[in-house]
Structure formats: structure tokens, C-alpha cells
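Here the complex is missing a single protein chain, while all its other protein chains stay put.
In this document, chain identifiers A and B correspond to the written order of the chains, with residue numbering beginning at 1 in each.
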Amino acid sequence: MIKNCIENVRSKTPLVHNITNYVTVNDVANALLACGARPIMSDDPEEVEEITSICGGLNINIGTLNKNTIPSMFLAGKKANELGHKVLLDPVGAGASRLRTDTAVKLMKEIKFNVIRGNISEIKTLALGSGRTRGVDADVADAVTENNLDNAISFVKEFAKRQGSIIAVTGAIDLVTDGEKCYVIRNGRAEMGSITGTGCQLSAIITAFLVANPENELEATAAAVCAMGLAGEIGWSNMQLCDGNSTYRNRIIDAIYNMDGETLEKGAKYEIR
Amino acid sequence: MIKNCIENVRSKTPLVHNITNYVTVNDVANALLACGARPIMSDDPEEVEEITSICGGLNINIGTLNKNTIPSMFLAGKKANELGHKVLLDPVGAGASRLRTDTAVKLMKEIKFNVIRGNISEIKTLALGSGRTRGVDADVADAVTENNLDNAISFVKEFAKRQGSIIAVTGAIDLVTDGEKCYVIRNGRAEMGSITGTGCQLSAIITAFLVANPENELEATAAAVCAMGLAGEIGWSNMQLCDGNSTYRNRIIDAIYNMDGETLEKGAKYEIR
Partner (left out) sequence: MIKNCIENVRSKTPLVHNITNYVTVNDVANALLACGARPIMSDDPEEVEEITSICGGLNINIGTLNKNTIPSMFLAGKKANELGHKVLLDPVGAGASRLRTDTAVKLMKEIKFNVIRGNISEIKTLALGSGRTRGVDADVADAVTENNLDNAISFVKEFAKRQGSIIAVTGAIDLVTDGEKCYVIRNGRAEMGSITGTGCQLSAIITAFLVANPENELEATAAAVCAMGLAGEIGWSNMQLCDGNSTYRNRIIDAIYNMDGETLEKGAKYEIR
């Protein structure tokens, strides 16, 4: 059950190693704390293997990719694989530059990711394995909608199967699949797009959910996606007149902090396809 | 009209490339989203030219200058010039170290900036082209006040003319000039100085306003400066008992998020000299 997934995070307080961007890193740390996990950020090649060894999971996010920390991603990822830790890839901006696309593709080749989470354009860039630098073709980049849902599910399932990873595509409709089952999730609000970092936060939270629910990766990932979307709904319902995107950012993390299993179970809006 | 400037940002949702400091970067991203623009942060030399190519404008901020990203500033700036994109320089701390002063001066020599925005000390450091490392002489560093306003306007106009850039000096009284006309702006509140990053946010917002109002650079810059100051006023009026600078930070960004053209037009306090 979805509710167990968050309750396990709160009772196990998993330690998550993040190699992430400097834009949203503070929110990532607070979002991990909000869901009951503990964050460590570390990106120097000299220490990432040690740091990841004391953690339960590793969250790799390429949001402000730079040459100093790319080697750290490979070192930490391989060490985490070796230790059987959970590893997630957030390919922020894959398709926007050759460096991002190539790095993400190379990471996918050399490291086994339990989950890859991105928006539909990023995921399509990776699925096509292309080095196109301005993102993907327009029709491919089309958002997942009720109209193209069947095709989108097939595409994502196929990629998950080929890649051997759970794929989580987030947007107005979220898809989470291991290649067999696909959770179609309709939590969240459009206004979440006016805050930087909700995707980065979600990737970190998924990693925490994976660590706390090791035998149940698909449901754990779906539960985290539902939790983030539901937090967006609850946070929005707490908005006062004059509040805007900056306060909304706080209210979403606050909503995760206050979310119990019951609330998540009742609020999660998903079907399995 | 001032109001058109913000309305154009909201309708065109310009993409702004930021090479900026790690202190205020999250607020910069949320401030861009608040005014209707979209942020990308990227500072690795290997990708900045590509990233800036897919954007409409480039915001260069030297707030935590380091040797890894200085080359990126030059690469991205030259590429943006080549493509006719809008480029802004925020010379944070120019005058505080030789590295900052020299880098800012060199950037000004090799890159054509549509706008240079700083406080009066930073702008005077650049205008004097000096390598003095502890800032500028005390009398030069004097704040712009009603008493020295005429001299300050002349000084800034002269620098704008010589530099071929719009100069925006922000403080208790803001000056925005292209060398001919000078907007003298009296929006804002002194308490904004107790928050880190309002200047950085403004520089990013100006860049977005430039991209969305390409034929109207001076007015666009002045409109952005008015919007930021007005947001400071509105945000302050929404402060509750027990709120302090951290909440004020959120309320300012919230006020930008909720600001429409009408509010800006009515709230902007400026004269043209």
C-alpha cells in the first residue's frame, strides 16, 4: 500500500547522498528532511565513494553540470552499484546541450539506475540516445495528455524494459513504470511549474522512498510521485491572498513535512495500466 | 508604457541564461519565474555557448567569482553578442578585490552589454576603470541622495554614453540611463537591504524585460527597476507581526508573482531627467 511507503521513510530515516545542482540544493535538503529522510551533499571526487558508502541511496542530478563533478557522478554511482545501494538519475536539461545529453547517456551506460526521473523531453532525449543539442523534435516533446496517453505509456514502458530501470516521467500526468505495470498519476497542480526545483526535490524524495522500501521499488516510486503532487495540492489549498510562488515553495515542503500515510493513501490519484 | 513591459514578459515567457553566484541563485530562479520568465543556470565552459544560444538573454553576475567560470562568462557573452541576444552585467563586489574589478573591466571591454546594473560603489569602480582593491574613495562611494542628485545623474549619463550601455544604479534612489534620458526612480524600501539577493534578482528580471521588449531597452530596464522596488513596497505592506527578513524575501518574490501591468503602472514612482 502507498501509505506504507511514506511510513517506512519516517521510521527508517534513510540517509541519501546527493550530487546535485547548486540552484535547488537547499530545497532538496529540506524536502528530504520533510519526508523523514536525511540529506548529505558531497561532490568532490576524493570523497564521494566514502560518502555514498555510509548512505542508503544516491541521487544524481545534472542540473548545473560541470567538469569537476562529472567524475564524481561516475565514481559514486559505481560504488553505489557495487554496494547494492539505490541509485537515481535526474537528467536535468538533457537535450539542451551536448554535455548534458552525452553525460546522461554515458551515466546510463556505466551505472545501473533503479529509477530515472525527468520531464517528457528529457526522457525522450535519453530514449532516443541522441546528441541533439536543442532538445528533441517538437512532436516527440509533446506533453503527455489524455489524448496521447496510450502512446506515451507504450513509449515509456518500452524504454523502461530496454533500460532495465524504472522510468518516471513527470508533468501534468505522471507515468511511473518498470516496463510491465505503469502507474498513471494525476496529482499535482500546474502552478508547481512556477517554482524552481520541484522536480529536483521529487528525485531526492524518490531516492529516500526506494531506500526505505527496498523490495518494492515500483510502488515506492509511485508513492513518492503521488506524495509530491499531493503536497502541491495541499500547499496550494493553504495559500493566502497575496501569496505567490516563493511562499508556495515553502507550503509544498511544509505539506510533505505534515503528510502522514493516511493522508497520502486517501489523496493519491492513480490508476495502474 | 511601463505596464506593457511586464505584460510582454508574461506573454512571451523569455528564457534567460544565468551565470551567477551560488548564494542567491535560487531566489534568482524564482524571481524570474515570478515575473513570467524562465531561468536556466549553466556555467561550464563546455556548454555555455550552446545554452545561451537557446535563450533570449544572458545575465552575468560575478557574486562568487571563481576561475572555473570566468572563461564561461567570456564564452557565453561573446556568443550572445554574436547572436544579438540581450546581455547584462551585474558586477557584484567590483572594487572589493582585484579579481572582481579586473574581471568586470575585462568583461566590459570584450563584451557589449545592453545593461550594467550595480550599486553606486560598484558602478563608480567600473567608471573609474581602477584596479583599487578596497572599493572606491569614500566621497565617490557616497550614496545617491536628493542633495547630490544632479551630479550623480551627470556622472551616470556620462558613463553610459562612454560605455554604450544602459547603466542602472540602484539604491535608495535608482538611476537608469542610456546617456540621454535618465529615469530617477523612488520605489523600494530600505528594509530590502536586510535581504541578500534583491540586487541579483533585479538583474535577472531586467534581462527578462529586455528580451521581451527588444526595441525598448531603456524603458524596459526602468520598468523592471520600478517593479522590483514596488514589490518591496507591496511585500512590506503584507508583513505580519513577527515576520522578519526571511519572510520578507518571500513576500517580495510573491509580490512580483502577483503584479499585473496595471499595478505596476500605478505604483511606479519615477521622473525622467
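Annotations
Criterion: a residue touches a chain if its C-beta (ideal position, glycine included) is under 8 Å from a C-beta of that chain, and two chains touch if they have at least 3 such contacts.
Just so you know, these numbers come straight off a predicted model, no measurement behind them.
Only one of A:Arg100, A:Arg117 or A:Arg249 touches the absent chain when the whole complex is considered: A:Arg249.
The missing chain, though absent from the display, is touched by one residue of B:Asn26, B:Asn119 or B:Asn238; that residue is B:Asn26.
Touch with the hidden chain on the side of subunit B covers residues 21-24, 26-27, 63-68, 93, 96-100, 133-135, 194-197, 242-247, 249-250. Residues 22, 25-27, 29-30, 33-34, 39-47, 50-51, 54, 68, 234, 238, 249-258 are the ones on subunit A that touch the missing chain.
Criterion: only the chains that are shown with their structure count from here on.
If each chain is reduced to the centroid of its CA atoms, subunit A and subunit B end up 33 Å from each other.
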